[in-house]
Structure formats: C-alpha cells, structure tokens
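Missing here: one protein chain of the complex. Every other protein chain is in place.
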Amino acid sequence: LWQDQAAPLDSAVLEFTVGEDPVLDLELLPFDCVASAAHAQMLCEIGVLGADELVALRQALVHIERRARAREIAITPEQEDCHTALEALLIEAAGESGRRIHTGRSRNDQVIMALRLLVRERLVGLGQRALAVVGILAELGRAHHRVVMPGFTHTRLAMPSTAGQLFACAGQGLCRSLETWLPALALANRSALGSASGFGVPLGLDRERVAELLALDGVDENTLWVQNSRGQLEAAVLFGLHQTALSVGRLATDLIWYSAEAYGFFGLPEALTTGSSIMPQKRNPDLLELMRAVPAAMLGRYVSVCGTLHGLVSGYHRDLQRTKSPLLGGLREIEAVLNLLAHTLSQISVDAERCSAAVTPELCATDLVYAKVKAGVPFREAYHQVKKAPLVALSSAAILAGRTHLGAPGTDPYPGLMAEVARLDAAWAPYAKAVERCQDLLASA
Amino acid sequence: LWQDQAAPLDSAVLEFTVGEDPVLDLELLPFDCVASAAHAQMLCEIGVLGADELVALRQALVHIERRARAREIAITPEQEDCHTALEALLIEAAGESGRRIHTGRSRNDQVIMALRLLVRERLVGLGQRALAVVGILAELGRAHHRVVMPGFTHTRLAMPSTAGQLFACAGQGLCRSLETWLPALALANRSALGSASGFGVPLGLDRERVAELLALDGVDENTLWVQNSRGQLEAAVLFGLHQTALSVGRLATDLIWYSAEAYGFFGLPEALTTGSSIMPQKRNPDLLELMRAVPAAMLGRYVSVCGTLHGLVSGYHRDLQRTKSPLLGGLREIEAVLNLLAHTLSQISVDAERCSAAVTPELCATDLVYAKVKAGVPFREAYHQVKKAPLVALSSAAILAGRTHLGAPGTDPYPGLMAEVARLDAAWAPYAKAVERCQDLLASA
Amino acid sequence: LWQDQAAPLDSAVLEFTVGEDPVLDLELLPFDCVASAAHAQMLCEIGVLGADELVALRQALVHIERRARAREIAITPEQEDCHTALEALLIEAAGESGRRIHTGRSRNDQVIMALRLLVRERLVGLGQRALAVVGILAELGRAHHRVVMPGFTHTRLAMPSTAGQLFACAGQGLCRSLETWLPALALANRSALGSASGFGVPLGLDRERVAELLALDGVDENTLWVQNSRGQLEAAVLFGLHQTALSVGRLATDLIWYSAEAYGFFGLPEALTTGSSIMPQKRNPDLLELMRAVPAAMLGRYVSVCGTLHGLVSGYHRDLQRTKSPLLGGLREIEAVLNLLAHTLSQISVDAERCSAAVTPELCATDLVYAKVKAGVPFREAYHQVKKAPLVALSSAAILAGRTHLGAPGTDPYPGLMAEVARLDAAWAPYAKAVERCQDLLASA
Partner (left out) sequence: LWQDQAAPLDSAVLEFTVGEDPVLDLELLPFDCVASAAHAQMLCEIGVLGADELVALRQALVHIERRARAREIAITPEQEDCHTALEALLIEAAGESGRRIHTGRSRNDQVIMALRLLVRERLVGLGQRALAVVGILAELGRAHHRVVMPGFTHTRLAMPSTAGQLFACAGQGLCRSLETWLPALALANRSALGSASGFGVPLGLDRERVAELLALDGVDENTLWVQNSRGQLEAAVLFGLHQTALSVGRLATDLIWYSAEAYGFFGLPEALTTGSSIMPQKRNPDLLELMRAVPAAMLGRYVSVCGTLHGLVSGYHRDLQRTKSPLLGGLREIEAVLNLLAHTLSQISVDAERCSAAVTPELCATDLVYAKVKAGVPFREAYHQVKKAPLVALSSAAILAGRTHLGAPGTDPYPGLMAEVARLDAAWAPYAKAVERCQDLLASA
C-alpha cells in the first residue's frame, strides 16, 4: 500500500518486527473502524471528502467492523498491522475515497486512538462484572455475618471475627481496587486523532469535532504528548488490573489456607478441585492457586511496559509496539479471573461449626481487657492485668453482642458494600454511556 | 510500656525487626498526633475520657507535634515505633489519661491512619509544586512556540516541530501524570481508625465522628479491609509518582540528547553541569541524567511494595513494615526532582539558530504531500508522487503557516496548558482544604 | 486416565486451570519422552518392568518423541498436560506396560525433569549461536579498529575512540552475559526424578542410575527441594537471558543513535529499515528498536516468575504453572534476537569519513594532558594547565599512535575476544556433550 515495492523489507526482519501484531490487531480493528468513521465525517465536514464518499466509506466501515468482531478478517504480515489492512480494505471497497482516508492521520495516532477506545469499552464491561462480584461478596458477607470464627494477625490467633467479615473484606477491597482504574478511564477518554505521527499535519483539521463524535471528553491537545502517552495508558490500565488482582489474590489466599484440613472453615465442591496422578485421595484448590498467582503476572506486565519507556526521547519508537501484548493479555486475564471468581463464590461453603469451634480462649483476651475498660480501668492498666490473669472463653453470643461499631465483625456489611457499588456505578456511568454513544456511530450508518 | 519486661525480646532480633522504624517514624509522628487528637475527642464524646483529660491530652499532643515537626524527638529501638513512643510521652505528660489513649485502637490502625494523613498532606503539597512546574513549562512553550526545530520519530528526522512543542509536551505529560495520583488521594482520604488490629473492638466507638474531625471523606468500613489496604495505598502512591517520574524522565532524556554537541538545540549553564577528573574540557548534564534514572528507582519501589503482598492471607503481617521505606523514599525523591526541575528549566536556553538550521528538506516531504492534498489529490496518491520526487525545503514561515489545528506545533500551548492546571487545581482543592482543616484540629487546641 | 470420571472438573474451571498448557507442553513433550526412557530403564533394572516391557515402551517413546518434535501430536484440555498425554499414548501403544510407567514418579517431578532437559538443550544451542555472534563482532572490531570516532560519556564528547571499539565492546559484553547463564545450566543439569510429588515414594528407586542415563551431573537429593526448585531454575534462565538482552539492547541503542542523521557513523541498508504510512521519505530502524525493548520484556518475565514464589510454603502449588510461559517465551525471544542480530551485523556499514570528521579538538584535551605527563608534569597539574589553554586537534594517526595498552581503542580486539569465545566454548562443552549423550538414549533404542 505505502510500502516501497522496489525495496521490500527483508523477510526475516519483517517477521521479527511485525511479531504478534497480525493476531493482536484483530482485537483493535473494530475500534479502528469506529475511529475511522469519526475521522471520515470530520474530513467531509472540512471539505476533504465529498458527502457521497463519506457514505461509501461508512458503509464499508460498518461491514468491516462487523466482520472484525466476528473474527472473519485476517491481517497479513506484509500489512504489518490493522491500520494498513483497514486502509487496503477501504480502498478495495470505496476506491479513490479509500485513498483519501489517511488524510490528516498517521498509523501512530490511529493505534493510540484504537487502543484508547478498546480500553474504555473493556474497562466499562470489566468494571460492571467486578461490581457483580462485589454483589455476591456482599451477599456472602450478610449470610455469614453472625458466623464467629478466629481473626488472625501474623497468622496467629488474634481476636474473634466472622466468616462474613472475610467475604465483605474482599468486597470492599475489590471496590477500592476499582477506584484505581479511574485514571486509566480518564486517560483513555480523550482524543488522540489529528496528532498524526506526533507533529500534526499542515491542514485545518477539526480535532474537537472528532472527539465529540467518539463521545470523548475532549482532545489531548499537544500532538507530541499524544505519542508520549503510548505506554502510560497501558501502565495505568495494568496498575489498576494489578490492584484488582491483588485483592482477588488475597481472597484466594485466604480461601486456600482456611479451607485446608487444619482449619476447615471453608469448603470447595469436588467439581472445583483437581486430583493428582500419584495420590488417589487428593483434592486440590488449583483454581484458587492460579488466582493467587495472577498478581505476579500483572506485576510482570507492568514492569515490562514501564521498563520499555525508560531512556526514550519523546515521540514514537517501535519499542512501544511491545506494550500491546501485555495490555491485551492483562485485560483477557482479569476477565477470566472475574468470571471464575463469581463461579467459585457461588459454590463455596462455610463450615459454621469448625469456625466457632476454633474460637479458643486466647482470642477473647482483648474482650476481657475491654470489660475492665468499661468498668473504668485505664486501657493500659487493664491490658497488664489481663496479661497476668488466666484466659477465659466467651460464647459466640457474647462476642457478637460486644461488637457494635461501624464495620465491626458481627455487623451486617451488606448496606455499606452496596452503597460502594452504587457510588462506583455512578463513577462508571459516563464512560458506559460514552461507549454506547460511540457504538451508535457505526450502527447509525 | 506494653512489652513484656519479664521476657524481653532478644536484642539481635529487636534490631532486625525494628529496622529503620525509629528514624522513618519521625516523619509519621506529627500525623499520629493529629489522629490521636481526633481519637481522644471521640473517646471523650462517648464517655471514655473526661473533658479535663481531653484538654490535658490535647495540650500534650500539640506540644509533641510541634517538637516532632522540628525533629526534636527521638524514638528508642525498645519503643519500636512512633506509636509506642507517643503513648509513652502522653503518659509522661498526662498520667492516667495517657493510659486511656490506646482505648479503641491498635498500633495497626494507628500506623495506617498516620500514613494516610501523611500521604494526603504530602501529595497536596507535591501536586501544587508540580503544577507550578507545569506553569513554567507553559511559559517556555509559549516563549518558543515559533522556534521551528525538527520533530523526530524513531530518533530519525520526521516532520517540522517547534522547541515550544517539546516543553508543552512535558507540561501536558506532567498534568496527565498528576491524574494518576487521584486514586492515592482518594484511598488516603478515608478513616482507618476504629479498625484496631483488623477486627474492631468490643466498645461503642463513633468511627464516623473521627473521620469528620480529621476532615476525611468517610470511614473505611470493613475493619479487616483496613489492614489489607496497607501496601495498596503505598502502591497507589508509588504508581502515581512513577508516572510523574516517567514524564520528568522523558523530558530529561530529550534535554540530554538535544543539548548534545551533535544537536545543540538546548543549552545548560555551566553552573548546572559537572566536570570530569580526567578530561579538563568536559561539562556533563549529570542532573538531567539523575532525573532520567528516577523512574527505575520508582519502579523498583513499586515492585518491592507489591511483591511484599503476594501470598499473604488477610490481616496484618510484619512484612508490611517494609512498605514504609519505599513510600517515604519515593515521596522525598519526587520532591527533590520537582524542585530541581523548576530550577533547571528557569536556566535552560534555546538555540533558535541551531534549531532552524536543522530543519532539512526531508522534514518537509509531508508538507509537499499535503500541498497536493489541498489541490484535491487523494492522500495515498500524493504520498507516492512525493516519494518519487526530489525533496524541497520550506521556510520556517511556510512551515508555521500551514499548522493551524488545535495543538499543532506553532500554535500557542499556553491557554490549553493553563486550563489543565486550573482543572487539576480544582480536583486538588478538596484535599488541600481537608489538610488545612485537619491541621486546625491541633492548632485550635 | 487418573481423573475422576464420576466427578469431572467443571468445564469453566478446566479451561482456566489448564490455560496454555496444551500448547506450551508440546515443547516439553520430547524431553518427557527421553526422561521416561531413562526412568523405564531404571524401573526395569530394579525389577518393576520386564525386559520386553522396556523394549515396547522405548519403541513407543522413540515414535512419540519423533512425532512430538514434528508437532504431530495434540494434547487435549482434559489431559491437562503432556505428562498425562504421554501416559495415555504409552498405554495405547504398550498396554499394561504403559500402566506401569508412572511407578515411582509424579507429574511434579516429570515436569521439572522435562523443563531441565529442555533448558539444558536450549541453552547449549543458544550459547553456540551467541558465540557465533561474538565472532562476527570480533571481526567487525578488527575490521574497524583503526577507524577513529568520538568516544562519549554522559552523551557528550569525551575522548577519541574507534568504531571497532564499539563492536568489540558489544562482543565482550555478550561473552560476559553468557557467564551469567552458567548457574541455569548447572541447576538444570541435575536429576529431579524420583522425588515424585516432593516426598519420594515407598519403593527402592535407583535415582543415581537415572541421572547417569540422562547424562546429568548427579541427583538433586532432597525430594522436597526438587519441588522448591520450580521457579528458581526459570528465574536463573531468565536472569541470564535478561543480561544477554541488556548487552544486545545496549548495542542496539548505540547503533540507533549513532546511525541517526546527526551522527551518521553507521548505516543500515534499506532492506533492514521500515517506512512510514504518512512520511514518504522515512527509513526507520525498527528492528534495532525492538532489540532495545527486549530487556524490558525479559525483566517483566523475571519479575513475574519470582513474584509467583513470594509467600509460598514449600512444595508444589499450581501457581508454579505460571512460570512455564515466561520461560519458554524468553527462550524463543532470545533465539530470534540472536538470529536477527547476526543478520543485521553482517549488513551494517561504517562511515569512516563521518567518524573521523566528528573527532573535534575538545576530544583531544586529555591527550594534551598526557603529553605533559610524559614530559614529567604531575597529572593533576597538567590537567589544570590544559584546562586554561586553547584546545588543539590531533590527527587520527597521532591519536592511534598514543594508545597502546591492552584493550585501548586502536588496538586489535580480535585475539582477546576469540580467547573469550574459546574459554566459553570450553565451559559449554560438557553440557553440549551431555545433550548429545542424552539424545542418544532414544536414538539407540
């Protein structure tokens, strides 16, 4: 298309430089179609494309986008990426109009825009999925909020807690981790188009109009910065996913240990555990273990993306191509994790008897201190008195009765968690709406 | 104080476990004082402390806080941390009332609360400093926005740009990086108090009142989650600082290379460069090089903090102590970087002659393509025509005249950047106000 | 095979837990075949298998190995991995004898053994390839060792150097990086077999015999440690590959910058550069840029593997499955890099004229200092005298004449580098021989 036919790229070099792009770019192509539709409309409005040319291009884009979503399009190594493939398809479909589509843009801003639209759509969907998991955790938190079990610090018996507290804790952690996604959503929600290869073009583009058509929150003004943002959006996404993975991983770690034979507080059905090729009696929590391992994979992705940026001068470098695979891999992985987590939580059981049987006297030492505090003894004195006295067990009822303050074990976590869900839903809403409006751009064609 | 005098900790173990805490905690102590004042007031309101006890404690806290800010207090290894040191000082100052202050709390929630207040105050101050740097960059962007210089992609001559575009790019990058701080500010802005060691206490604490007194945006409800948040706040801070360091590092890399003899676009005064012990003629940009290295240090800190969390069950573990040093080190480093960057930018020079002399004909090839586009030739055809034609140089005036769209090189970046500053200032405002209100808590005592 | 037909694993769980294994394990299968042949022979020698059973199994293994190397075997998700697939194929081929092959082993030690054999074979091949690249660099170093060009520190003109010095530097770096592979080779070169799932088996296995048959340097004795080594071998490999990637990346960075228009010391043929879809005149060094990016990807892999290990108790956990993909990905990538590097180096050109034209007077300041030193002036005095005196240029001949000590620019690096190659070849030889002897095990069947 634009490549030099007289001096073709060495085939070994082509294979190395193109790398996984022909596969990865299939995920990007639908977003490149939408961005191209907005770009074409603006080109028409500033007089570069005729009205009929726009119609032809949009029809072609609708068709290509549908085929791309259905994975019916292949990108050849010679095309290098989805952007050249798209231009070729548009020329095939719309002739000379296709040869005008690259006016006012470069593959550099195209890929950034497609990545941003992809990130926005994916994070919106994943966020809703994550909130659904929080809902399940809120229900588990409520269902088991009166099931007393030991609370541990330093993996040692500490003070009484409840099974519900553990589920609600994971729910709250998941909510907090979702807040860390917001910078990625904000960074993704600005237009990159018109920055071309980092220095704009000598043409009167209407960059704000394109942003409006794509339901974006304005334009990333400085054309050079747009190029520098490559890698930083990916880092922001992977940071958010890493934090979510840490929250999920922590719950998985809790469930692995507290469902071990020595604790037995939780149970996994056989269908969610695997066996052993040597030990006939074995049932293993592989699925939870793989969830525990996800944070390390996410951290590796974050390091790989950010490490790529060290030492680069401003502007595009091919090094940045390497940020695509960690980004897409991270998004795919978190989706699988959230799906499996919902699946697992709906089948997990709580063994209330083993939970309460494990609440031994040492767990109640602090309750004894507080009994003295309520009688007017200064805390530090009460502490030393109890330290010397024999330990005494308390009943579950007594334990639960004493804990009344906001968020304490024994209180119902459901309302608080659902308020968090509502708050996050509201924070997500503008992005969700933007995704819809953006999809309409092609649908309405 | 609370340690077992009969069975003291082995001294080698004490040294190892306490580590740097006696030094690091000097930074935390002022925030522990404020948090303690709010906690004491709530204890008084729920009847645990008498009104006169509260007065005595607050006076002591005011005094300790002032001495702590002036670094006049030492923490002994036996005290382990600032929390035990503070309790000891309060007992010394206020007798029995001091022995009541630990009611309804644990060192676990104390340290989290102190860290959150420290993070909030530091990020507010650092954000304002960073916005001041953006202001300097906006001015440089305006001052040099008509100084044509080459734009590079792949470190190769690409299209014409301007010196101002490079400064403005850094300014926009800095603004975007500040958006990545917002989750850290949001996470820091909730109360941890009342969660004790992760399982609350059997006492009717008013956790919301404490949050209100500390000008926080509510309570982190689930007591166990509060413990799990340790490390995740630190990660959020370090992520934000890492992104800022990446933006600064990229500008530093630009300035290092484009002030090298072969380019000479920028100049550093001698007072900002260092010499060599072997080569008498040398002037080196060490200061910019050290800024380029900061992202790697930040990434190391992020990895170290997050790596610590892998594989832990919920609740506090001493491993988490290790997250303190990377957090405080990262905050100190970004402060130095922002100070030095402002200092450097105010002394950097632009060599407009070398800039424009470097704008060779190959940079203008795309302008030739667009001349044809304006004459109606489809872009892809024009591209191929220019590819075969000889290259032609354009004057700076012609180059600048052609670039008119939003954010293009040659346009004035000042208004856009200052609008970003205003937007971020507004996002920062509630936190800045909260910091003030929180400081008033002790001031009013 | 061994899975519970009555309680099959949930299909969503199966997909998630099995992950990429059916694909990745195709690379492992040939090594599992060799290890199985050694294991079978030992079982025969201790009386678990009859002589004819051994013959049948070995014939089947030869056949399966050949098909596996030709990628003619598929592993089903239900089989989970190559180990179960192999057992199934052996049962299919050899009936009851196949049902005996799993005696005295577990998939846990099988996968570790297969990974170690794979690592040994791959590192042997890659090391030889890397040494061939060193040979090319030694030749370039010799060819251009009298081509004077500037030497830079801090990206500033420093002292005279030569083009050959730069190639030889990369050669020496590559050699040093290969030394960092030795721990991985040593760790890989011990037998894991007989450790079963970490606790051995109640049967009189002859573990040393298996090690001998596989041409290994002894047995990893402690059965539990064998399980703990999972992840640590992978880390050792990735560390070595990362160090090699850093050496290659540094050379790539040199070539990118010093072939830029402003320097022009090196040239890349058009067939090794790519174009731009917007700028018709562009030729970009994408291939070198992608080499520069490899260290970041390797670092990400190292972090991901090691991060997985944090917080695990001894013994196998499914988390460790996640170390397979970074290991195999890293090995594949370094292979591509070494191939492309050899390809590139053979086509790179040196522009001796631009090199020597860039040797400006400031580069010669230290030569003036040394002229005074030779006349008896103390170095520090001479330094200060030159600092105040005007700069004087030296001819290339004069520059080269002064530099005579070992390794100085201008001396021929070929003999030294080839001595390093010989030394590394010798260090590699026992492993190369072991790989051959191990391959014979099946060939001789």
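Just so it is clear, A, B and C label the chains in written order, and each chain counts residues from 1 on its own.
The definition used in the following text is that contacts are C-beta pairs under 8 Å (C-beta built on N, C-alpha and C of every residue); 3 or more make two chains touch, one makes a residue touch a chain.
Being a predicted model, the structure only gives us computed values, none of them experimental.
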item	value
Which residue of C:Met159, C:Leu272, C:Leu288 or C:Val435 touches the chain not shown here	C:Met159
Contact partner of the left-out chain, one of C:Pro77, C:Gly125 or C:Pro183	C:Pro183
Touching the absent chain when the full complex is considered, from A:Trp2, A:Phe199, A:Trp225 or A:Trp257	A:Trp257
Hidden-chain contact residue, picked from the options A:Ala74, A:Leu391, A:Ala419 or A:Ala443	A:Leu391
For chain C, the residues touching the chain missing from this view	1-2, 4, 48, 87, 91, 96, 98-103, 108, 151-155, 158-161, 165-166, 168-169, 171-173, 176-177, 179-180, 182-183, 186-187, 194-208, 219-225, 227-229, 232, 235-236, 239, 242-243, 246-247, 249-251, 253-254, 257-258, 292, 295-296, 299, 302-303, 306-307, 309-318, 366-367, 370, 373-374, 378-381, 383-384, 387, 399, 402-409, 413, 416
Those residues of chain A which, in the complete complex, touch the missing chain	153-159, 256-257, 260-263, 276, 278-286, 289, 303, 306-308, 310-312, 358, 360, 362, 365-366, 369, 383-384, 386-387, 391
Missing-chain contacts mapped onto chain B	1-4, 7-10, 12-13, 16-17, 19, 83-84, 87, 102, 105-108, 196-197, 201, 253, 270-279, 284-287, 289-290, 292-293, 295-297, 299-308, 310-311, 317-319, 321-322, 326, 336, 339-340, 343
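The rule we apply is simple: only the chains that are shown with their structure count from here on.
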item	value
Where chain B touches two or more other chains at once, by residue number	153-155, 158-159, 257, 303, 306-307, 310-312, 366, 383-384, 387
